[in-house]
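The structure follows.
Every protein chain except one is present and positioned as in the full complex.
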Amino acid sequence: MGRFIHRRELSSLVRSISDGMRLLAVLLCAAQICAAQGPSAVPNIFKPASTPADSIHKLSVFVLIVTGLIFAVVFSLLAYAVVKFRHRPGQDNREPAQVYGSNQIELAWTVIPVLIVLVLFFATARVIQSVQNAAPPGGTLEVTAVGHQFWWEFRYPTYGVVTANELHIPASDLGTPTPTFVKLLSADTDHSFWVPQLAGKTDLIPNRKNSMWMEPHEPGIYLGQCAQYCGTQHAKMLLRVYVDTPTAFQTWIAAQKLPAADSNAVNAGRRVFEQTACINCHTIAGTVANGRFGPDLTHLMSRQTIASGAATNTHENLKQWIHNPETMKPGSLMPAMNLSDADLEALTLYLESLK
Amino acid sequence: MSSESISLVGVRAPSQPIGDVLTSWITTVDHKRLGILYILYAVLFLVVGGIEATIMRIQLIVPNNHFVSPQFFNQMFTVHGTTMIFFVAMPMVFGFGNYLVPLMIGARDMAFPRLNAFSFWLTAFGGVLLYFSFVGGNGLYGAGAAPDVGWFAYAPLTAKAFSIGHSTDFWTLSLLVSGFGSIGTAVNFVATIISMRCPGMTLGKMPLLAWMNLVTAGLVILAVSPLTAAQVMLCCDRFLGAHFFDTQAGGSAVLWMHFFWIFGHPEVYVLVIPSFAFISEIVPVFSRKPIFGYPVMVAATVGIGFVSMTVWAHHMFTVGMNSYANTFFAITTMVVGIPTGIKIFNWLGTMWGGRLILKTPMLFCIAFLFQFLIAGLTGIMLSAAPFNWQLSASYFVVAHFHYVIVGGILFAIFAASYYWFPKIGGRMYNETLGKVHFWLFVIGFHMTFDFMHIPGLLGMPRRIYTYEAGRGWDIWNLIVTLGAFVQGIAILIFVCNLLYSRFKGELAGNDPWDAWTLEWATSSPPAEYNFAKIPVVRSRRPLWDIKHPEDPDWKYEG
Partner (left out) sequence: MSSAELSASQIESQWSQPYKGTVGMLSLIAAESAIFTIFVVAYIFYIGKSISGPTPKILELPIFASICLLSSSLTIHLAVGALRKANYSTFKLLWFVTFALGTIFLTATGREWHHLIFDEGLTISTNLFGTTYYSLVGLHAFHVTVGLVGLLIVFLLSLVARVKQEHGERVEVFALYWHFVDAVWVVVFTVVYIVGR
């Protein structure tokens, strides 16, 4: 039986590993302190801005530290073995000691991984429980999200408000929490609601009711997008979550509750809307249009983007979208309306009146 | 090679008409030829799948790119995934297993040679069916359309309502047909390994490659069958109006996911366990020591086989299962990491105290060890369900599984290719070119797949044909794409090296590596009947016993 690690080599190895561990811990703490907590243009999972995302973040850091340590130890041993035991030219060709195994060593390197797994498991189980089984407190806002190919429908049942693609929720105060609990449904295929800074993702599956919750603390715009392949335009089913201060949220929802603006200046456009197939797919509250296949347009101009984030909400983009959606989002389910230039311009002006 | 019964050094058999040669290959039932056919088939589709990947990477090199249409991109990722798993990795694994298992257990062929041939041709036909969809898929415009539902084809996207035309049907049928081929091969492997070992080779004296192919075959039998069942159900839905996954009729989309992943998770073990087999055969020879801890390696492999059938819903942590289900699958996934990790330690233990010969096969094995370690650790990260709620369906997962499949499995396949090429082809490959391939591929691999983790952490989902600028994803996508080109060049060098060496390489002789298992006792290439006389063995390393009669293994093996 050959010998294994020489005692002197072992202790220097242990020393370098513990030095590495200390350095790693310092770096990670520094990173956490430096991490901003507000909304970011980069939807970074390590910049949580909401309670569930926060819990996930803490668990992630723990898992990264544990796996990082495992990596450091095993990597060092492997690198050491390759360097130390490689055949050097000039070395004789005698076969080394033919070692078949060692019960003690094999037991040790079985027991240690089992212990590591136990630790990881308990940490994981706690967070699963705290995120999934959280009970909604009194001040909770309830939202229903319905996934469509390739846009998001948001309904606020308590307020009777329906909107699309841009979700407004109030920031939550630690003292009087006002989280948002979202019921997730689908009108067609599978989708997934993912706004990394606010929560882990949860899927929207037809014929199934899922739910998730967010509790953001910093107002701002948080970005995300559909995270379950749902067809041709899965890539442009973008999400914008506007976390408003409680006052701003109340203002927003009050405006959303109103029926559509009604101005005589855009009668021509309204007529085009009501006499073309638009009303079959779209709803404009207070008019004859009550289709549910496409987004609710009652307060279209309160949104910054159109086509679920595929373009900004400008006159030109709106016009181009109505004229031929294929040029902006090929594979989208809205047909090209093939209107005359005059009708198209009038219609666009009408839609732009829907503030 | 064709019908020589003895290959004499320097003597060339008279060349036969090409028609006869082709016929003999098409009608062969010899496990060695079928093994070669499987491997060549896999290499062909590796190149095809690589082209599909390159097309995708060019589309994603900058945001809002217009290199290909969204429809075509979606077909690319579907066909790329399906091809690489079913028509590259599985045939590679079956090919090497077919070639090596009978030789290593001292048999003359597999248990059922005609079933062997039939299974190969079924698999081959499956690949043809999949690619025929490009012309015959009858997409929306009447032109051909490949499937575009993703390689795991979630319901109800695959329902007739959402997948018009026949592209999805080509996906279903190609996998159904090749699935029967896989099951046939697996039945053959089990019967061969259980019933055809040479005298003295008890199960405890079998090479680890034989053990690992046995466990793999068992997994194929238990895991590919559920996929077959699910495909039949999908066909019933699409052709007969059934409602298995029809959510409008009360059917469940999640049921498809369960059935698919009950196949899908063990499937990755079907691919990786034979890779472990290659490492377990090559590392000892190039460390000049026996494998450290053979009994535990066997036990760990069998353990992985069983536990791998209990982890499948870790692919479904985000579908809204209750906390008990999520917790259960988190723990089983962490548990399966234990025997897997132990193997890394056993390979390390084999190298420790040895005399490492750093030739090309060993270089690929060493890279495997580093890369598989990392892949396993990102797997542990994914097993922590809440962390998974952020990471799943993002580029982090894509990076993780490519790390396993390319950084692990493909590296092991390269190692095996270089190690057994002299046996299969009778000639040595060019060692310098082998090392060039190795270093280039390592650089390209790490450029692509190390940096691919980052966009995932920054919120980039998978299966998107384009992405918004300004999300912090741009630079990483650029580096990832450049790495793909480096890998492509490396693979080209690999193919050229082996092609050239097959005809012009130095003659290898029976045992160029001074190895210890039975295949090295035959000529290179072996005669059609493998062994003139069936060997009798007394230990796990029969050739060590012959070369070291004063110090044979059977005196020490416990």
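By letter and in written order, the chains are A and B; residue numbering begins at 1 in each of them.
Following the convention adopted for this analysis, a contact is a pair of C-beta atoms (placed from the backbone, for glycine too) under 8 Å apart; a residue touches a chain by one contact, two chains touch by 3 or more.
Not measured: the values here are computed from a predicted model.
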{"item": "Contact list for the unshown chain, restricted to visible chains", "value": "B"}
{"item": "Hidden-chain contact residue, picked from the options B:Leu22, B:Val128, B:Ala249 or B:Ala299", "value": "B:Ala249"}
{"item": "Residue of B:Val29, B:Leu44, B:Val68 or B:Leu222 in touch with the missing chain, whole complex considered", "value": "B:Leu222"}
{"item": "Residue, one of B:Leu60, B:Leu175, B:Met233 or B:Ala399, that touches the chain absent here", "value": "B:Met233"}
{"item": "Absent-chain contact - pick from B:Ala159, B:Leu173 or B:Val190", "value": "B:Val190"}
{"item": "Hidden partner chain, residues of chain B it touches", "value": "111-112, 183, 186-188, 190-192, 194-197, 199-200, 202, 217, 221-226, 228-230, 232-233, 236, 240-244, 249-252, 255, 259, 262, 536, 538-539, 552, 554-555, 557"}
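We take it that only the chains that are shown with their structure count from here on.
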{"item": "Length of the line joining the C-alpha centres of chain A and chain B, rounded to whole Å", "value": "32"}
{"item": "Residues of chain A defined as touching chain B within the complex", "value": "2-5, 41-46, 53, 55-56, 59-60, 63-64, 67, 70-71, 74-75, 77-78, 81-82, 85-87, 91, 93, 95-102, 105-106, 109-110, 113-114, 117, 120-121, 123-125, 127-129, 131-133, 149, 184, 188-190, 192, 194, 196, 199-203, 205-208, 210-211, 223-236, 238, 309, 330-331"}
{"item": "Sites on chain B touched by chain A in the complex", "value": "69-71, 74, 148-150, 154, 156-157, 162, 247-248, 250-254, 287-290, 292-296, 318-320, 322-323, 326-327, 330-331, 334-335, 337-338, 341-342, 344-346, 348-349, 351-358, 366, 369-370, 373-374, 377-378, 380-381, 383-394, 457-459, 461-468, 470-472, 551, 553, 556-558"}
